[in-house]
Each structure stands twice: as structure tokens, then as C-alpha cells.
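Take a look at the structure below.
Note that one protein chain of the assembly has been removed; the remaining protein chains are unaltered in position.
Which chain is which? They are A and B, in the order written, and residues in each are numbered from 1.
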Amino acid sequence: MVATAPAGLEASSLVKRFGGTAAVDGIDVSVRPGEFFTVLGPSGCGKTTFLRLVAGILTPDSGRIAIGGADVSQAPIWARRIGLVFQNYALFPHMTVAQNVAFGLAMRRVPRAERGPRVERALATVRLEGYGRRKPSELSGGQQQRVALARAIVVEPDLLLLDEPLSNLDARLREDMRSELADLQHRLGITTVLVTHDIHEAFSLSDRVAVMRAGRVEQVGAPTEIYDRPANRFVAGFLGPVNEWTGQVQRVQGGVAEIMLDGLRTCRVAALPGSAAGDAATVVLRPERLALAPALATPAPTMSAAGALAGRIDQVAHLGNLVNYRIALDGRMLLAQALPERSGALAVGTPVRLSWDDADLAAVAP
Amino acid sequence: MTGAAAGRAALGVRLGGGVWIFLGPALLLMLAVYLAPLIDTAVISLHPNTPAGIDRSHWTTANFLRLVDTYYWGVLVRTLRVSIIITLLSVLLAYPVAVWLAGLGPRGQTWAILVYMSPWFVNAVVKSFGWTLILGNNGLVNNGLRALGLIDTPLRLMLNETGIVIGLLPGHFLFVLLPLWAALKGLDGNLRWAAMTLGARPWQVFLRVTVPLTLPALLAGAIINFTMNMAAFAAPALLGGTRTRVLSFIAYQVNLEELNWPFGGALAVAMLVVTLGFVMLAQGITARGLAGPRR
Partner (left out) sequence: MKRTLTFFNLLMIVYVVAPIILVVWMSFTPSMRFEVPIASFSLRWYQELFSYDAFIDSAWLSLRLGLLSALIATALGFLAAYGLVRGRPPGSAVLLGLFTAPLIVPAVVYGIAMLQFTNLVGLYGAFPALLAAHVVIVLPFAVRTLLAALEGQGPELEWAAMSLGARRRHAVLLVTLPLCLRGMVSAFLFCFLISFSEVTVTLFMAGPAHQTLPVRIFNYVSDRIDPTMAAVSALIVLVSVALVLVLNRLGALGTVRK
């Protein structure tokens, strides 16, 4: 459907202030042509402002936005060749589905004869053939969502911008729409920027994710990359629960740092750029990477010699397919996530031995 | 960030001064046909009136000093008295009406409110005319009482202050009723139950919970009601008669019969200042709202 080659998006040193506070405080982002790129962050982090700057709803105080290499920083919204999908869909309630989809074609002066077939094609793309004569109010939330998508893609935009598009749908529908959206983006190959606070949405859809906090981008990377190697404590914690140790760098060699964890033991992890012996360090470990076994059982042979620590189960929560444990260890609590034992979850009070592979640890900036 | 902030940026940046394309027409109209006349009148009120017309070369405060002359002072006092009586009666009547309204179903409330609003949207002249048919010497009331043999000479129900009060009250009643009704509806129903579980009787709940919590709304409505009463023209003119004149009718006579515009202007300025003062007072009360001191 997209005739031209997909365009990339470049945002550099983007700043937008409201009153005294900077909602967007110096953002540099580069979205590759054809990429599905997500801006992820808690509410109030400036991600919606960023999207509105890219869309042209807002104008930046400083910085530059380029779509497909062309500077559009000062271009009005109607001249930016973008497709925009809103959280509440913003379908025109007084127009039919077909009229909604045809709106952009009329505004862009597409010849009348071409409009009908293109509207049909766009509706087919979102699996809504035959819904053209309905009013938006007669459709379900998921169908409205698809009309909004059809309306956005029918004009063959350079860039598709999605503002929390799935957050108004119920859980089941959201799952369906997520895979449909991924499929659609893949088929059309259209450069897409999604803004969301939903980590699952971001991870399941995106080629790359930018995590935002307080107007700044904290980290950009592929989902697994930022999950396993978070750049700092905020990113680590925002993407899911972590066990966290503080310690001191003993020495750095060949990009690997040897870190003493809380006087517990030393570990070897990928060094943060610029870190040197004597620096304070923070090391994180995801709960699902913390292995535990009942202390009475024979020690597992895979455990590293330095590994096993003795702890005691303090709290148990069943998630069905998984079990979350809170484990007391030397006066602090650790989190572990494991498949349930065949005989069920371990009971509170059970002594356990904890271990991990150092490769799963990540040193993070404070 | 808020939608408001985004809205400002969107239009403000895109259109720059273009927002004035939208605001310009109404603004020009209000400046030319509203502010300009009001300012002109304020200026005229500071000039002396001479047999040859307004003397624009001299300035004077004499027109304002004349307002405290015995005759005009008397008119002012009557206007105040009538207005205050109407407001007090409205406040007293508004509680039982508002409580009754709040107890009706949604449809019933809509219709009942419409009925209570009807005197406001029906032309004041028409209503006053209706009142003359009821209150006059040969009106419905006097004829009825005579037919029943209760009176020999007709009661004087109009062409006096009584007539003004009776005729004006319904038209401005809604300015007390509607805020009070809204405040009553906004009251947390659990407050009543909470008070009752603490041993309060219904009338105690009314006096110690309902009234204090609705007082700000009532007060604000009462002040608006009062300013409307002060400014009313047609109803007092038709129901007050030649001897019971109020300020607004004096203003009519001075401006259109005596053609003394400087003094007429002074009357207008005085009414404007008094009204705006009271409205600001009411707004202060509304702004403080229910967050004000509570018991």
C-alpha cells in the first residue's frame, strides 16, 4: 500500500516547556525507516508531548524534527504527511466510517474517482470490509480502533504516530489488536512511533524502545537489550521488579568489572563505560534469574562454587503458571520467580539455597 | 501536561495573532456599542446640565451630590427596602422549594424547575400586566373577596410597595433557587445519615448540617437576586404606580422626560457601581464556596 520508500524520523535536542517546566527536555531520537519504535514511560514523563511535537500539534521551543530527511520543525500539522491515531480514536462522529477514512484523501485533493477504491482497500486492510456506511457510534471499541488506523494509513503517510492506541480496549481485545497492529505494520512497512506506558505493549510490538523519564530519554534499545541490560536503576525498575545490590568496583579489565556485592561475594559483570576501581556500583538481577532450591535437597551441580546463599521463604504468591517468592536473606529481602515445583510451591519458612549465573547480573548507573 | 496547555500552544503558535480573527468581531462590537456608551455616560455625568444642553467645557460633581437630595434619597431608600424584602422572602421560600425539588425524580425535577423558571423567561411587561389583572381594584383577588362578602372596599394590593414585591418576586426567584438546589444536590447524602446515627433529629440535621453547608450558595444567589431587584424596571414601573417610584423609573423620567442627561448619567453610574460591588461580593463568596469556614 505504501508506494514510496519508508522515511525515518530524526529528533535532535528537542525542548518544549510549559510555563517553567520542561515537558520535553532535550530529546535525541533517531527512528530508522520502516521501524516500529516505541516511546515508553510513566505518565507525565513527556512522551505525549514528544508525540505532539512530532505530529505538529505543538511547536518545539528549540531543536529539530526531520521526517524522511526533511526538516519539518516549523511545518504546520497538515503539511507533515503523518498518520495520527489517538487514544480516544477521535473519529468524526457525524461522518460514516467511509467518510472518516475518505476525509484525508479529500483534504489531500486525491481525485474523487480514486477515493472510493482506496477507502475500500484501507478498510480491507483493517478487516472492516462492508462497514463503510456505519457510523462510528455503531461500532465496538476494537472496530473504532481499526477505523482510526484505516483513516491514518489511507493517506499513505511517511510516519504513523500512535498515542496509547490500545489503552481504551479491554484486556482480551487489547491482546488481539496488539498482534493485528504488529502484523499490519509489518505488512505495510510503515515507519511507526508508538507512545505508551504499557511495557507488554512496547515489548511485544517494537523493534526498539526508548524509555523516557522527566522529559529525557533514559535508554534506547531493542526490548531484550533494555530489559537485560538496563542503563540505570530507573529503567531497571520501570521494566519490572529487580533485586538490587550496591557494591564497590574492585578492578576493571577488558570491559569486565569485578564488583564486591555488599561484602557478600564478588561477581564479574560487564563494566559500565568509564567505571574504574574504587567506584561505587549498583548491580541488578531479575527475579526470574534467581534460582532457588530447598536447602535439604542435595546442592544442584550447576551452581557455581561462589553461588549458593542460604535463605528462608518469607512470602509466596501463586500466579498460576509461575510462583513469586520473597526470600529473607541476611536481614534483607530478595525476589525470585520460578516455575512451581511438581509438588506445589514451596511453603513459607522453607530454608532455600539461592544461586545465579553472573552473566545475568547487570551493573547499572545510579 | 494538560490539554489546556496543549490547546494554547496549538492555536497560539500556529495562528500567532490569528486568535484575534476569532475574537475580533465580538470584541469590536463590545468596545464600540457597549464600553464606549457606558464611558460616554460616565463622562456626561461629570458635566453640568444647562438650558442649552450639556456643558462639556466644565466638570462638576454636582450631579452625584444631588443623589443625596431628600427626594432621590427617599427613592433610593425605597428601592433598597423593596429589594431587600424580596430577597429575604426569596431566601425563606427557596429552602422548602429546593428541598422538595431535590426529592423529586430526575424528570420531575426538570419540569418543576422549568415551571419555577417560567416567570423569568416570560416578558416582564406581560407578567406585570397579568398582575394588574389579579391585584387591581377590580382584579381577581378583590372581586373574589367581594363576592365572598369578606370586604367592602377593595384592598390596595398594587400601586404601592406590596404590588412591587408580589410582582417582582417570582421573576427573580430562580437566582436564589437554582444555586441552592444545586448545592443541595451536591450534598453528600451520607452526611444526613451520619448526623442521624449520631442522634440528630431531621430538623436538627437541617439546621446544623444542611443550612451551614448550603449557605455560601444561598448567599451568592441572594446577592444576585438583590441586584436584579434593584435594577428592575418594567415591573416596578407598572405595579408601583406614580407615587411608588423606584430608582430605575426615576432614571427613566430624568433621561426621557426631563432630558437631564448629566443627572441621568449620574444615576446610571451610581446603579452600575452599586451592582458591580454586590456582584463582586457574590463572586467572592462563590469562589470561597464550600471550602470556607465550616462548623
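Note that contacts are C-beta pairs under 8 Å (C-beta built on N, C-alpha and C of every residue); 3 or more make two chains touch, one makes a residue touch a chain.
Small disclaimer: the values here were computed from a predicted structure and weren't measured.
When the whole complex is considered, the residue among A:I67, A:V97 or A:V155 that touches the unshown chain is A:V155. Among B:A62, B:L155 or B:L272, only B:L272 touches the chain that is left out of the view.
The chain that is not drawn here is touched, among residues B:A62, B:L93 or B:L145, by B:L93.
With the whole complex as reference, residues 55-57, 76-80, 82-84, 86, 88, 90-94, 103-104, 107-108, 151-152, 155 of subunit A touch the missing chain.
Interface residues of subunit B facing the missing partner chain: 3-4, 6-8, 10-12, 14-15, 19-27, 29-30, 32-38, 40-41, 44, 93, 96-97, 99-100, 103, 110, 112, 114-134, 138, 140, 167, 170, 173-174, 178-179, 182, 202, 227, 230-231, 233-234, 237-238, 248, 251-252, 255-256, 261, 264-265, 267-269, 271-272, 275-276, 279.
Here, only the chains that are shown with their structure count from here on.
Subunit A and subunit B have Cα centroids separated by 59 Å.
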